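Comments concern the structure below.
This view holds just a subset of the chains, kept in their places.
Letters A and B mark the chains as written, and numbering starts fresh at 1 in each.
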């Protein structure tokens, strides 16, 4: 098929390459010259102009957005609008908030343009291993352009599916990331408990390798843990500072909105916030209170 | 090699069979006639008597315990004692508390008997797929009887290892189960959030299948989720009642003992306790307090 890939960052460039390798014609679009040059070196067409890229594609077109969630998506859609025509398909493969996707889909439908929200998991490994794709929106459209998903996914019939109406794809991706936070935190805590147990002098990479085969906790994240721990068993030089992106926050907000208690996903997010608090006011308050009632000495800076 | 397998419950019988299939001579020992008969039908020798079984094995012997953690292990060791001789190896493959294993190892060493603690993961799937084995104790002994581990593990060179001195094996298994609690809870919360989102009418098994390929959250537990959800998507008829075994509790206690905050593993345990509280006193107290200060109507039984 013919596809415009809008956004040639790490994810977009990789996905474009996988599509290109899979026999699709891909035109990569990015305002950044460096990104375009790097992409061109991978063998597919690039363009600095949305108008130019869309003009080159046969209608109805398939336009894949791989840009940062939030305003950039709306800006890109606004910039695309004059160049789209009836029957075109726009796919948002980024980590957009599912309610935004519901809204955008309804808006584009007014011009007979189909909007699909495609939750995409796989990170930097997706290029080689394929991506897991959760797709929301019009089912017939998903089937019509199924060749794109078959190429991006790990196998033609696995790792992708139409999960529901508009928004459902990004909803599933949001939950996916919430689960991811929880799993990562569970592993991190477990490895920390083994690392701290000095008397056993455990080789954490070796323990993790043992778990890769036959254990209940085997997983892809465990495989990645093995690689991280083999390279740097004491995790030296890495700061205890963990960013978070929107999906974790949205999952926590959604859980509360649905009246569902999701304590582990919630705490996983809070631990990340905590990792970035420099000089916790609440801890200092606790110290001050202990001093007030018990005369306990406070540790000073 | 020649091995006595003490305890022919679900785990013991499967492990005995895997060893038997792997070419080892196994004598299964269990006081229960039904367990022995079921085991005999699997093709390996059985015996009701420890003395009898040990008498049949060439010295130095290898005796594998697969009995419930706690007192039963001590009782079994006491019963074994008169029949063991210098150079014998006793392996505890159950979920014993690692401090007990340290103690038992030291005790048996006084009679020149080597005690190995072997954390065993894999559940009912281990028979076919092999077990993940984390072994603590004398390294030379582990190497000497390595054929046993090679047979039990998923592959001769993978899924088993000597992780450290006595206690280290069960320590790693304890942490493994703590991580398992956290991962399970993360998935459970995520699936609950998808199930509750009625407007998307998600097919949870289908979403889980999509995640099995290429996603960050792919894992063996996810594979099992697919099977559970395919069989019973609404989990009808299952009570929201989750047992826990000792490892989760020990992990939480260990974390506190090591001054390491492990909130996700801890909360995962607490959620299981909560699942079994019939008529929470603390919730009723909250309701009573709201009534006291705000005049809020209390819901009654």
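The working rule: contacts are C-beta pairs under 8 Å (C-beta built on N, C-alpha and C of every residue); 3 or more make two chains touch, one makes a residue touch a chain.
All values reported here derive from a predicted model rather than from experimental measurement.
Here 2 copies of the chain are placed, and the complete complex recorded in this file has 4 of them.
One rule holds in what follows: only the chains that are shown with their structure count from here on.
Chains compared, subunit A against subunit B: the Cα-based superposition rotates one onto the other by 180 degrees, nearest 5.
Distance between chain centres (mean CA atoms), subunit A to subunit B: 33 Å.
On the subunit B side of its complex with subunit A, the touching residues are 121-123, 126, 129-134, 136, 153-155, 158-161, 163-165, 167-168, 171-172, 175-183, 185-187, 189-190, 192-194, 196-197, 200-203, 206-207, 209-222, 251, 254-255, 258, 260, 262-265, 267-268, 270-271.
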